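A single protein chain has been removed from this complex, and every other one stays in its place.
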Amino acid sequence: MLHIVNKSPSERTALASCLAHARPGHCVLLIEDAVYAATRGHAAGEGLAAAMASQVKVYVLAPDLEARARAGAVADGVSMVDYAGFVDLVAKNPRVQSWL
Amino acid sequence: MDQAGTVKKFLFVNRKAPYGSVYALEGLEVVLISAAFDQDVGLAFLDDGVYQLAKGQNTKAIESKNFSPTYRALEGYDIEKLYVERESLESRGLTEDDLLVDVQVLGKAEMAALMDEMDVMISF
Partner (left out) sequence: MVNEGPYQHQSSDSAYLFCRAAIAAGHQIERVFFYHDGVNNATKLTEPPQDDRNVVARWSRLAEEHGVDLVVCVAAALRRGIVESNLAQGFRISGLGQLVESAIQSDRLVVFGD
């Protein structure tokens, strides 16, 4: 399953809620304002690290990071993808949930 | 493309409170339409979405439509799978008795397992 999150974790609870429902083997893709969560030193990093430790794969959309001047600060373990990578994630996961 | 007879598992995921924004109301409109397609339809209420089911909503003074009675009418559309997350209720000081319709209360892990069985998830 692919979880898509687009909210800044400092503003809304979407990421926390998503991570609480992500199961081992699932993928989480951070887009739009959610990309801040995947940057080094962000308070949301702890939650992401815990998810990754339980076999949840975390991806971040590079174009959204670049637009926000944070592409050089991606946290360890998080994979950057472009839109083609976003499409591949949707294709390879049989179900998709957007945490709006 | 002939898809007659295809039955998918739908879960409408409600995470937003009513009235502050239109998502709950317009989300419910999609749910009602989905009933005409003979699909396996369920609704999940978590986070602020649980407030949609609060008993005793009175919208007179805000001049908005009170759509909460519609949740009770869902049964008439053969939509009977209403799942509410326990942790979301508890962290908001609510219990099942505060809700206007019969629901199945699930813990977070059970909700996650339920989502993992779905074909389509539409979130509002």
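Read from first to last, the chains carry the letters A and B; within each, the first residue is number 1.
Definition applied: contacts are C-beta pairs under 8 Å (C-beta built on N, C-alpha and C of every residue); 3 or more make two chains touch, one makes a residue touch a chain.
Computed from a predicted structure; not experimentally measured.
Although it is not drawn here, the omitted chain touches the following shown chains in the complete assembly: A, B.
Considering the full assembly, B:Gln39 is the residue among B:Gln39, B:Gln57 or B:Thr70 that touches the omitted chain. For chain B, the residues touching the chain absent from view are 1, 3, 6, 8, 10, 22-23, 26, 29-30, 33-34, 36-37, 39, 120-124.
Within the entire complex, the positions of chain A that touch the omitted partner chain are 4, 6, 31-33, 63, 82-84, 86-88, 90-91, 96, 98, 100.
Note that only the chains that are shown with their structure count from here on.
Mean C-alpha position of chain A lies 26 Å from that of chain B. Within the complex formed with chain A, the residues of chain B that make contact are 13, 15-16, 23, 46-47, 108, 111-113, 115-116, 118-121, 123-124. Residues 1, 13-14, 17, 20-23, 94-100 of chain A are the ones that touch chain B when the two sit in their complex.
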